[in-house]
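Right, one structure below, let's go through it.
Yeah, one chain of the complex is gone here, protein chain that is, but the others are all in their spots.
== chain A ==
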Amino acid sequence: MFEIVNREEMAQGTIVLNEIDAPRIARKAKPGQFVILQANEKGERIPLTMADVDPEKGTITIIYMIVGKSTKVFGSMQVGENYYAVIGPLGKATHIEKRGKVVCVGGGTGIAVLHPITRALKEAGNEVTTILGSRNKDLLILEDKMTSASHHLHICTDDGSRGHHGFVTDVLKDILAKEKIDLVVAIGPVPMMKFVSMITKEKGVETLVSLNPIMVDGTGMCGGCRVSVGGTTKFACVDGPEFDGHAVDYDELSKRLTAYQADEKISLEECKQNI
């Protein structure tokens, strides 16, 4: 069960793709939904959004950045090896409909999460403009797929090694100044989603973001994934992970993501010694 049938490295090995055999999940998954994975019996439960699914083949694809112990262990697993647990599809699917002009903004592995949503929005008849950001040209992922999933594509790098030299928010501001946009979807690091939402709020453009708080079960039973949206507490795993970007308390989310920083360091050190 949950065998890795395909594995690719991207962004110089810092990001890894796994295609995993999970027929029940593949049959049901919709864009925007996630799975929770455990590498082995002692492993942590890690949420990752499905970047793609193949219902016929019975596989799901995840794309993750190696940031700590668990993603490091995931990244070390080879084709033919099995995940101990894969649970899903979890969370609400993105509400896909024809809105008119849509801008999709992606950063880091958020681009992987954004891809199926962008593709579905285009298929639903929207005119889709995509803005992708990364630190430099070598860390950019899924450029080809995002090109075909969108009508227009802009690339931004922090160091100017590709496309616009600067942040995705610069390009977004230009677009919003020139055109009337009906919906913005922003998925990436918390600060990116925060600044995109600040800009679109000024212009009154509806904005969807996908939140990534720390999770345990992913089914609404622990409340660890609490986020504040519009002044009320939501459980991101069942009420989200997508929310109205204008209503999210990003500062609280950023802080809550640091809850286990000290333990994460211990885990990573121990893991480095063992690999």
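Everything below uses one rule, namely that a residue touches a chain if its C-beta (ideal position, glycine included) is under 8 Å from a C-beta of that chain, and two chains touch if they have at least 3 such contacts; residues count from 1.
The criterion applied here is as follows: contacts and distances are computed from a predicted model.
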Check: Quick one: the chain not pictured, UniProt calls it what, "Amino acid ABC transporter permease", "GltA2", "Peptide/nickel transport system substrate-binding protein" or "Multicomponent K+:H+ antiporter subunit C"?
Finding: "GltA2"
Note to self: Going by the contact rule already stated, which one of A:Leu17, A:Ala51, A:Met65 or A:Leu90 would touch the omitted chain in the full complex?
What the structure shows: A:Leu90
Check: Which one, A:Met77, A:Met198 or A:Val216, makes contact with the chain that was left out?
Finding: A:Val216
Next item on the list: Give the residue, chosen from A:Asn6, A:Ser76 or A:Thr258, that touches the chain omitted from the document.
Entry: A:Thr258
Next item on the list: Would you write out the residues of chain A that touch the absent chain, in ascending order?
Entry: 24-25, 28, 38, 42-45, 69-70, 84-90, 216-217, 219-224, 226, 228, 233, 238, 252, 255-256, 258-260, 263-264, 266-267, 270
